[in-house]
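Input: one structure, supplied below.
Shown here: the complex without one of its protein chains, the others still in place.
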Amino acid sequence: MIINLWINDKEFMDDVAPDKMLLDYLRSKGFFSVKRGCETSNCGMCTVLLDGKPVLSCSTLTVRANGKHIATLEGLQAEALEIGGFMADEGAEQCGFCNPGFIMNVIAMKRELKDPGEDQIKKYLMGNLCRCSGYMGQLRAIKKYLAAEKEGAK
Amino acid sequence: MKVVGQGVRKKDAMSLVAGKPVYTDDIVPANCLIVKLLRSPHAHALIQDINVDKAEKMPGIECVLTFRDVPQSRFTTAGQSYPEPSPYDRLILDRRVRCIGDPVAIVAGADEAAVNKALEAIKVKYEVLEPLVDFRIAKDHPILVHPEADFKTLIPVGADNRRNLCASKQFEYGNAEEEFKRCAHIIEQTYRTKANQQTMMETFRTYAVMDVYGRLNVTSSTQVPFHVRRILANALQIPKSKIRVIKPRIGGGFGAKQSIISELYPAVVTWKTGKPSKMVFTRQESFAAGRPRHESEIKIRLGADEKGMIQAIHMDTLWNAGAYGDHGPTTVGLSGNKSMTIYGQAKAYKFDYNVVYTHTLGGGAFRGYGAPQGFFALESAVNELSDRLGMDPMLLRMQNMLCGGQVGHLMHAYDEVEPLSSCALERCLAKAREMIGWDEKYPSREMDNHKVRAVGCAVALQGSAIAKLDLGSVEIRLNDDGFYTLLIGAADMGTGCDTILSQIAAEALLCDYDNVVVQGVDTDLSPYDKGSYASATTYMTGMAVVKTCETLKKKIIAEGARLMGRSAETAGFDGQKVFALDGDQSISLKDIANNSLLGWNRYLAASEAHSSPISPPPFIAGAVEIELDKLTGKVEIIDFAAVIDCGTVINPNLARVQAEGGIVQGIGMALYEEAQFSPKGRLYNDSFLKYKIPTRLDMGKIRVEFESSYEPTGPFGAKSIGEVVINASCPAIAHAIHNATQHYFRELPITSEQVLLSMQKKP
Partner (left out) sequence: MFTINQYVLAESLEQAYALNQSRINVILGGTLWLKMGRKKFNKAIDLSALGLDTIEEDEDQFKIGCMCTLRQVETHQGLDQHFDGVVAKALESIVGVQLRNGATVGGTLYSRFGFSDVLTVLMALDASVERYKGGIVSLADYAAMRPDNDILVRVLIKKDPRRASYSCFRKSAGDFPVLNCAVSKLEDQWAVVIGARPGRARRIMFTVGGTPSEENIQSIVETVRGSIPFGTNLLGSAAYRRILAEVLLRRNIEAILMGGAQ
């Protein structure tokens, strides 16, 4: 089926199989930041923004993205480096495999929640698993990032 | 120190957080054949016939391989130095299948859909045999897992395939039975742990291509590139010189990737077809065909006098190797050698173990490598002893455990007898006690709403590389303008060893961290390193870095002096320049470097190897506060305080995150992680849907502090940290649950259901 969609504000037109998942389509187009970590929609590694909302690209049919806007980390590099900088300053990025999906969801959270407390942050990011870091360093980084954002906005 | 001790960003951090394509499946060549396996649905069977005619001819299929098409020489898939202690009990494809998931055929084709169709078209006729699934009855059972005549072990590990023994040993120091007779108190209990899965976020994956020299180039997500090279050569029966192994960025390993798992299949496909091929394990495959932590049953006798001084420890360990030996013979030793060593004043240690074969998924290496099981058992026994004595468990430990005052004493129960070289454990435990508020909280406090809070504690150690055996070398080159290239064979799997080793180099060379560029690993280009396991990269490879820097500095001084027309003894080096010790003359490193590339000067590079005769233990003291819901049995982790002696902390950020990560893995192991098998040996929980690892809502506060001893044999006084960090969680949590409920929990994981059902009985 022929679809057209926007990935990081660039228009793509393609003939895709009706059962091709968005994750595989994105990687076939060179968006390698989007990772597969499981087959059961549990890990969050494949998170992308679909019309601004964080979704699991492993569980989204590409054809359903027809006419829609998708954002991957490749298109959010400035924010990625900013959030990532705070993570790097904690040593929390570790193996890095969960980073893209995690940072995408942090970006979504920052846009959706106003001034989230620790509990809200943890709940929002719950769907992003990490096996390396023990989550504490990630939380330190997010809190510092949000505080810096707040400071910068003043 | 300027660089060591700083929490610098990892060298690769910004690429990782920006999502750059740096992992195996991001850099794989286009048009790679896709390789998949047909796997046995039976735990024990013989392939009577396998018909691949139809599959082979299907569109897009390049080849279909069966046991007839692969070399018949057995090997091991355990990444260990050669000659491996692991039995050579495996073939790439075997006629006898020994566990559900054992490979039966290899299919390579143009795309996944074609390969999946071909897999369905392969017809296998199995003679289904009775499987042996219970490791408690495996030894001397009539059903043999490895009856083959060509089963072999290269070094004696007490294996006997006619008895289903993968390894066995008896060890004794002193006379345990005599000591037990004199003991006022003896704790005699059996402890059980289950298989756990590493669940690194990047599954196993490999691709292979033939290069311009007709050699097999294998790029793999592996912790052990040099062992991969050797093992593939063994498996394919080709010279080692025909293989090159490259390690890109890896999405975690935790020991899973210390075995050769996905490498075999693209290697054989590409070697046979000449075409690039790749294999990416699904998560389901990584669960069902990975290498989980070994299941164990550990009987302990712990004897003490009236004052609570431990006199004798006897550990009798039964270890489930599963279908293949892999890391079975080597992990089991740590269950006793690491745990008993921490109580260094006992008069007798006895350690017996049996590693048995069963028709279940073969176990492998997982952080701690046998020590977590051993510490769960022994520390739990020590906590039971403290109850028996009516003594505070931390005080009981203080008077028995290794401490700074025992530096120099021989550790008789250790893997190899060696003197304790550095220790700050007593400071660690004292601090953990203070951090958790032990005095106010021990043993427990009733809360509102049917909840109770309780605390528990444990101490543990690990090693720093394997004494005498492990070897790592590095090369450092001086380049134009004075920057250094650090070439390593140690495999960074996200831990940050690239960074740590660069920090050590920068400190030793007296330059900025950014002045050292690091590269690894490519077995054609990198100096040999045994790989990233046994907590070796900082301690062992780090010393190779220190030694190499010393050699290189001498060369820089000699060359700088020569360029100044002086002799080397009259010159010094401050990182920026070589200068006259007795005058104003100096020449910048930049000038020396640029000159060194000219034929009439000397090119400057150095390469040293290091192996340590000892393996100085790092230490951890862990104290945990839990809240237990008496109505449901649910255990919440409120606060985990860990204080670690890893010697000098090279990078406090990375050390802290290693600790937090290990502690949380231990929480999963303690409370709910368990690979669950059916009576026929099928893994029930082969997905993240059913095998749950801790999420960020599953731990409360984790607080990590460091109390550093100075390890004279380590780089700038450092030991290791990678594995010790997982060892305290299980016994500390089990202890806290005991203090909350008065019941002892001697089997992991301690699920809420078990807690509740226990509480319904009398303690």
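By letter and in written order, the chains are A and B; residue numbering begins at 1 in each of them.
As a convention for this text, contacts are C-beta pairs under 8 Å (C-beta built on N, C-alpha and C of every residue); 3 or more make two chains touch, one makes a residue touch a chain.
Treat the numbers as computed from the prediction; the structure is a model and nothing was measured.
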item	value
Residue in contact with the excluded chain [from A:Gly44, A:Gly96 or A:Gly137]	A:Gly44
Sole residue of B:Ala606, B:Leu671 or B:Ala740 that reaches the chain not shown, by the stated touch rule	B:Leu671
Residues in chain A touching the chain absent from view	1, 18-19, 21, 39-42, 44, 47, 50, 53-56, 58-61, 63-64, 66, 105, 108-109, 123-128
Touch residues of chain B, complete complex, unshown partner	631-632, 634, 671-672, 676, 684-685, 689-690, 692, 694-695, 697-698, 751-753, 756-757
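Keep in mind that, in the parts below, only the chains that are shown with their structure count from here on.
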item	value
Whole-Å gap between the CA centroids of chain A and chain B	30
Chain A contact footprint on chain B (complex, rising order)	7, 9-10, 12-23, 26, 198-203, 249-252, 254, 282-284, 493-496, 651, 653-654, 656-657, 659-665, 687-689, 693-697, 699, 702
Complex interface listing, chain A residues touching chain B	32-33, 35, 37-40, 42-43, 45, 72-74, 77, 80-81, 83-85, 87-100, 103, 122-123, 125-126, 128-139
